[in-house]
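Below you'll find the structure I mean.
Omission of a single protein chain aside, the complex is shown with its protein chains in their original locations.
Letters are used for the chains, namely A, B and C, taken in the order the chains are written, and counting of residues starts over at 1 for each.
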Amino acid sequence: MTHARRMIETNPNEAAVDAEALVECIEACFDCAQSCTACADACIGEGDLQMLARCIRLCLDCAEVCEATGKIMSRQTAFDAEMARAALEACAQACRLCGDECEQHAEHMEHCRVCAEACRRCESACNNVLSAINT
Amino acid sequence: MTHARRMIETNPNEAAVDAEALVECIEACFDCAQSCTACADACIGEGDLQMLARCIRLCLDCAEVCEATGKIMSRQTAFDAEMARAALEACAQACRLCGDECEQHAEHMEHCRVCAEACRRCESACNNVLSAINT
Amino acid sequence: MTHARRMIETNPNEAAVDAEALVECIEACFDCAQSCTACADACIGEGDLQMLARCIRLCLDCAEVCEATGKIMSRQTAFDAEMARAALEACAQACRLCGDECEQHAEHMEHCRVCAEACRRCESACNNVLSAINT
Partner (left out) sequence: MTHARRMIETNPNEAAVDAEALVECIEACFDCAQSCTACADACIGEGDLQMLARCIRLCLDCAEVCEATGKIMSRQTAFDAEMARAALEACAQACRLCGDECEQHAEHMEHCRVCAEACRRCESACNNVLSAINT
């Protein structure tokens, strides 16, 4: 349970894009920031740096971008489409790269499978809001 | 829906504290970071700085601390009780201060009421994990 | 004084781009994250929300993107050009938007003038690293 939907509805400024798409994007960003943080840690716990260095790195990077984007999309005052687009494009790209990498380890490491799922969801949620902004 | 529980279960290192308490703490931290970010924005949108400057400020501060704590508690490798305690104590305190402030505006601004709820939940979730660590 | 240069030099992996450009980019990102955080706060302190809501919002957004980018560029292990590019492009764009807005208030508010300077420096430092990556 998150409070994202209620926060959007109670903001004095109306959401600049479809509220459903926005809620899903914000929740997916924070969830993906958490999953990627946890997956980097789990990969460090696995102990095979030869195989997992790239996964750790992309997970840490992706967590940062998701966090920033989740906070930017949480703001409805003085919405700026260019700022939103810049963040959402970076986030969709980060999730794509990180999701691809995690997927390669998904068969042998369940945390990478779960994290890839979080990345795919976030990539798709960002792309949905991007479509809504661009039209 | 978040992936926090699955990420904890699939980490090669067992959680240092009760998994239920940990999941709730992590989810509450990220949720509170989102609510506080959104509440600061909503307060700016209200336009009454005389009344809301302190609320905006504490919301922005609380969001930072919750974010940091949510990420720290997401790590299970080489768990350090002192580090966890430092973060959790700061987070419980930040949520208490921010929740108290939001509560004062809850009657007239629904976003402050919702945000206070997120702060209370997070304060309590941090305190629960603190108790589990200290025993 | 920062430790950025020494941290780059002592990393077991060589920097993927020119070290001078990288140090400048990392330092500019963290400096701009600080300036934008402080400028949003100063604008709230000014009390003229009618005029400054957009500035506050863009400063808060820009701070997030700079922070994420500064951390991503601080990593030299398993460097990924696509991830770096996504972050740097978002950061250069955020700094451009925020710098433009701050500049409009620079005549009357010195904190906006100083913050615009930090944004310009960071935008330019990100673009320099982008050029180095793309060639």
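Keep in mind that, in the parts below, a contact is a pair of C-beta atoms (placed from the backbone, for glycine too) under 8 Å apart; a residue touches a chain by one contact, two chains touch by 3 or more.
Note that this is a predicted model, so its numbers are computed, not measured.
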Identified contact with the non-displayed chain, of C:A21, C:I44, C:C62 or C:A125: C:I44
Touching residue (missing chain; options B:A4, B:A38, B:A87 or B:L130): B:A87
Residue in contact with the excluded chain [from C:L97, C:C115 or C:V129]: C:C115
Options A:A15, A:A53, A:A106 or A:A132, residue touching the unrepresented chain: A:A53
Chain A residues that touch the omitted chain in the full complex: 41, 44-45, 47, 49-50, 53, 56-57, 60
Footprint left on chain C by the chain that the document does not show: 1-4, 6-8, 10-13, 26-27, 30-31, 33-35, 37-39, 41-42, 44-47, 63, 67, 70-71, 74-77, 109-111, 114-115, 117-118
Residues belonging to chain B that touch the chain removed from view: 53-54, 56-58, 60-61, 64-65, 67-68, 71-72, 75, 77-78, 80, 82-83, 86-87, 89-90, 93-94, 97
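One rule holds in what follows: only the chains that are shown with their structure count from here on.
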Angle (degrees, nearest 5) of the CA superposition of chain A onto chain B: 180
Central chain (by mean CA position): A
Taking each chain's C-alpha mean as its centre, the one farthest from chain C: B
Distance from chain B to chain A - Cα centre to Cα centre, in angstrom: 19
Contacts with two or more other chains, residues of chain C listed in rising order: 53, 56-57, 60
